[in-house]
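Moving on to chain A:
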Amino acid sequence: MTSPDLLRRFLENAGNAAAGTHVVSDATGLRRVLSEIVPGTDPVFCPGLTDKEKAAAPFLPCRAADYASATATVEEVYGAIAETGSLVCVSSGGRAVQAGLLPSHHVAVVSRERIFATLDECFASFAEGPPTNITLVTGPSRTADIELTLAIGVHGPEKLDIIVF
Partner candidate 1 sequence: MSDVQTSLTFRANAARAIKDAPLRSAMRQAADTFGTKRADAFAPVADLEALRDKASAIRLQVLDRLQEYVDTFASQATKAGATVHRARDAGSAREIIAKILKDRNARTVVKGKSMVSEEIHLNAHLEKQGMEALETDLGEYIIQLVGETPSHIIVPAIHKNRQQVGRLFAEKLGVEYTEDPQALTKIARKALREKFLAADAGLSGANFAAAASGSLVLFTNEGNGRMVTTIPPLHIAILSLEKMIPSLADLPTFIRLLPRSATGQSITSYVSVITGTRKPGEATGAKELHIVLLDNGRAEILSGECREILKCIRCGACMNVCPVYRTVGGHSYGWTYPGPMGIVLTTLLTGMAQSHPLVDATTLCGACVEVCPVRIPLVDLFLKLRERRVREGFSKPMEKQGMRVFGKAAASPSLFSAGQFLSRTFWPLVRAFGGKDVAGRLPRPAKVPFHRRVP
Partner candidate 2 sequence: MRVQLFATCLVDSFFPEVGESMLKLFRRFGVTAAFPKKQTCCGQPAFNAGYADDARVAAAHFLSVFDGDDPIVTPSGSCAAMVKHHYPDLFRGDPKMRAKAESMAGRIFELSQFLVRVLHAQESGMAGKGTITYHSSCHLTRDLGVRDEPLILLQSMKEVRFVPMPDASRCCGFGGMFMAKLPEISCALAEEKADSIVATGADTVTGCDAGCLMNIADAMKKRGNPVQVKHIAQVLAEGL
């Protein structure tokens, strides 16, 4: 069970990495947050594979058939890491990790009990053998290649929102 301290640390670190953070405890909360952060006219990709994705899907007025044509992706991810404020995205279960890469807005739903305290705990969970792709995502895509000035949104998402559910 995720302690309040662990959740607080995760949210703080994710926020420091320029991710938007939201905490909801039921479908009503989820609907409220989604309506605030995803414009109703944007085509949104939602795989609808997990219970939480199934809960989110009806609240998305404009659904995209695939991530390539979407401007946003709403998906539940494998987990998160409090130490770094990272999301853990994986390719297992038929999931396309690119869904959280191509659209300019990535909305990740994290189950409260899937927050690892440390990087070590996260990687220990793959001890049996890692899936084809594990990507730790911390904040939106960024660069400082021009005069070391931070610019957000290079090739990946320009905006990252995390909803702890």
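How were these picked? Simply put, all candidates are chains of the complex that A comes from, given by their letters.
Going forward, contacts are C-beta pairs under 8 Å (C-beta built on N, C-alpha and C of every residue); 3 or more make two chains touch, one makes a residue touch a chain; residues count from 1.
Note that the structure is a prediction, hence the values are computed from the model and not measured.
> Which one of these touches chain A in the complex: 1 or 2?
Per the touch definition, chain A is in contact with 1.
> Which residues of chain A touch candidate 1 in their complex?
13, 16-17, 68, 84-86, 91-92, 94-98, 101, 118-120, 123-124, 126-127, 129-149, 151-157
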